[in-house]
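For this view, one protein chain was removed and the others were kept in their places.
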Amino acid sequence: MALLDDDRLFPADGATRRIARSLYDGIKDLPIISPHGHTEPRWFAENEPFPDPAHLIVVPDHYIFRMLVSQGVGLAELGVSSADGSPVETDGRRIWRRFAENYYLFRGTPTRLWLDHTFQNLFDLDVRLSAETADETYDAIAEKLKTEAFRPRALFERFNVEAIATTESALDDLAYHRQIRDSGWQGRVLTTYRPDAVVDPDFAGFSDNLKTLGEITGCDTGTFVGYIEAHRRRRAFFRDHGATATDHGHPTARTANLSAADASALYDRVKDGAGSAEDRELFRAQMLTEMAKLSVEDGMVMQIHAGSFRNHSDAIFESFGRDKGFDIPQPTNYVAALKPLLDVCGLEKDFTLILFTLDETVFSRELAPLAGVYPCLRLGPPWWFFDSAEGMMRFREAVTETAGFYNTVGFNDDTRAFCSIPARHDVARRVDCAYLAGLVTTGRLAEDEAFEVAHDLTYRLAKEAYRL
Amino acid sequence: MALLDDDRLFPADGATRRIARSLYDGIKDLPIISPHGHTEPRWFAENEPFPDPAHLIVVPDHYIFRMLVSQGVGLAELGVSSADGSPVETDGRRIWRRFAENYYLFRGTPTRLWLDHTFQNLFDLDVRLSAETADETYDAIAEKLKTEAFRPRALFERFNVEAIATTESALDDLAYHRQIRDSGWQGRVLTTYRPDAVVDPDFAGFSDNLKTLGEITGCDTGTFVGYIEAHRRRRAFFRDHGATATDHGHPTARTANLSAADASALYDRVKDGAGSAEDRELFRAQMLTEMAKLSVEDGMVMQIHAGSFRNHSDAIFESFGRDKGFDIPQPTNYVAALKPLLDVCGLEKDFTLILFTLDETVFSRELAPLAGVYPCLRLGPPWWFFDSAEGMMRFREAVTETAGFYNTVGFNDDTRAFCSIPARHDVARRVDCAYLAGLVTTGRLAEDEAFEVAHDLTYRLAKEAYRL
Partner (left out) sequence: MALLDDDRLFPADGATRRIARSLYDGIKDLPIISPHGHTEPRWFAENEPFPDPAHLIVVPDHYIFRMLVSQGVGLAELGVSSADGSPVETDGRRIWRRFAENYYLFRGTPTRLWLDHTFQNLFDLDVRLSAETADETYDAIAEKLKTEAFRPRALFERFNVEAIATTESALDDLAYHRQIRDSGWQGRVLTTYRPDAVVDPDFAGFSDNLKTLGEITGCDTGTFVGYIEAHRRRRAFFRDHGATATDHGHPTARTANLSAADASALYDRVKDGAGSAEDRELFRAQMLTEMAKLSVEDGMVMQIHAGSFRNHSDAIFESFGRDKGFDIPQPTNYVAALKPLLDVCGLEKDFTLILFTLDETVFSRELAPLAGVYPCLRLGPPWWFFDSAEGMMRFREAVTETAGFYNTVGFNDDTRAFCSIPARHDVARRVDCAYLAGLVTTGRLAEDEAFEVAHDLTYRLAKEAYRL
């Protein structure tokens, strides 16, 4: 039994489907450009085999465990490590069985598409996952994971990845990236500068992080000037390890443009963990503008991922810590929020700022109009809960008419689920071809242009926007 | 002339339509589960004939009279009773003629679909309603309403209703429910605990209502502890009359988790009709959490219908009172609003909280992400203005990818328009089948799974979520 329909995600209408298929045939084998994500550089540095199926596929994937939790399965039963030391399931097979018997919950979700793609194309499975097939699928995958062909570098090559960016804290020593570079292996793995731990006063350990930042850069992070210089040096260090971009995960998109004196005074209020909630939010806002100014200096592409209410459940945060599926989107404003930054850097030549949102309503109302006029702005692809067939289609429908295709930047998989990367890019390619085919059938785009745009969306725009 | 197209609401594409039709054929005759609505228990208790066509169909239906008002017809001309004693039209035939000559206004609306379904399938009409056909349709319907086959219980059975929930104030004596039970008739009519009148300090007569609540429960509602105990007893009384659920109609979804002392002090400020606007809103917020805690105790399913700005027109409210079509949705936040309640009860075993919204933007941004991780949360179907073909399709497209199907609860008709109940469920069934067929055609769901999901959405999920 095939788990996948060859024409999946193409429009139902016959004529439109034929065009979509034709567009897709032209781009489906292009290399993967993955300019933003969360794979671990260690995998490619050490090239050790991946663990058992459950610990590769279920345990680290918040899309999977959050759905199971929503139907009453506990995180501990799924092997998710606890923060408070309480015991969790360690038997991969038992975890896999819990997952398998609840696989029907994923009907209609992108997770289901990604997993079936992975099961069929990577692991050669031809049975649908269920309680009945739990053991046979577990065994089949486990068997394959022991082979050379399923080690990280072999998969990287099999996936036809031309370049992949990981994301590291500003305090990371990037040793794995050096190890990859020094190994002689040709796979292109870049880091990305993610300074939340030293930019967000609400980040755990913020004050200590600032001290560490001072030590590793030789800058006096006791002063705002020294602190900014530390960023400047650290960004250079990241560029030496391939980075072309920075990334900023803030609760809001607020930016600020304080005078040097006010910024310095604000830094003094927050650097030791004090300062009001407004001070802390204002500091994050000011730092987005500071990062933009450094990008104007050093040419690093800036990304803002705004709008997640992190760790919504206190009880889960206390028991299991961060990133456990309880991050919830919230309304996010960009128009007033970005103005201070844009007034400073918005018209700068060669500055690129890529915006992401978890609030779809801003695509047509705010982000497309902004990106459709400010030369520095580009729109990132649909993010997180919107990295899905419907999310992508709504994105194109919402932004294209105002911002066109050329103010967007292709696809990001943004994932730590390494095996799902081909599946995720495939979904994006199919949906883009479906959208383009619809434009052709309805007389809004000539067919020859659609072929060119399909190639741009799949390959060229990502390379150019991220300067890869 | 047929008023209805047999393939209505199915996708235009031939292949997809065939699948939709096939799915629909599998579920169209399933019994109706109506777990939330506003039919009158008196109808089933007394089983008297319904009045004339206008007073059955036009006068009580806010969907109908608000559209006519929007085009300049007065509520009084439509027979809607006034609050100030001013005279209103009483002649059913005249009201019906006004309605009939304006029937073209409903083109493209769900009301038109519901009415044509009712006219054709219930009243055997084969002419489109218009000024020309007003009298013949009036006479035909009036004739039928006099027969035994059109009495409430006969219609209930003809509609194949397996269970229907009505909604009563916490102060209701539920006499009609006892009368139904004692009558020996087998129709299952349940009540639902709706305590707005004793929970919302802005509700007309709030202080007096608290006194009444104390009297009928034997509790001292002069204290917060006694007041909560009164709720506990009253909920038990409702359960004795079949209730499995409570329902809460609040202007916002705000919840709070005050200390016992603070909650008690707040109660003291608002119980006599005093307290600031913030106090009153905070009290409503606190009471949602109190109700959740009682649900954890007693197993009643909790529903929140949030986000309506009630009685928008002062003039209409003064002349005609509540529920006259001037309730308007407003932006509603759930992420921060529900956190206090969820921190208390969000991970409780066997607690179910069903959320409704009038702000569609929250489906993909807030409600699906919340319901896709908190085990207690379920999403109610599209409500009120969104109980429509487009509204339902947007709902599925917005929530399925993040929350799946199994965090939703099937359909609610939520109506007092008894005759429209089969039509409303039929629309929901058709749209769900259309959505599922689209998933099948685009390779996102296997056909055998679609049949199972269609059955779940039509029947099983509602029974399970509402514990029927």
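Read from first to last, the chains carry the letters A and B; within each, the first residue is number 1.
Convention: a residue touches a chain if its C-beta (ideal position, glycine included) is under 8 Å from a C-beta of that chain, and two chains touch if they have at least 3 such contacts.
Being a predicted model, the structure only gives us computed values, none of them experimental.
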From the list A:47, A:179 or A:402, pick the residue that touches the absent chain. A:402
Who touches the missing chain here, A:2, A:15 or A:274? A:15
For a quick check of understanding: of A:366, A:413 or A:426, which residue touches the chain that isn't displayed? A:366
Hidden-chain contact residue, picked from the options B:13, B:281, B:366 or B:432: B:13
Out of B:24, B:43, B:106 or B:267, point to the residue that touches the absent chain in the complete complex. B:106
Using the document's contact rule, name the residues of subunit B that touch the chain not shown here. 4-13, 66-67, 69-72, 104-110, 112-113, 128, 309, 312-316, 325-326, 328-331, 358-361, 385-386, 388-391
Contact residues on subunit A toward the hidden chain run 11, 13, 15-16, 333, 335-336, 339, 342-343, 346-347, 349, 361, 364-366, 368-375, 377, 397-398, 400-407, 438-439, 441-446, 449, 452-453
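As a convention for this text, only the chains that are shown with their structure count from here on.
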When the C-alpha atoms of subunit A and subunit B are each averaged to a single point, how far apart are the two points in Å? 40
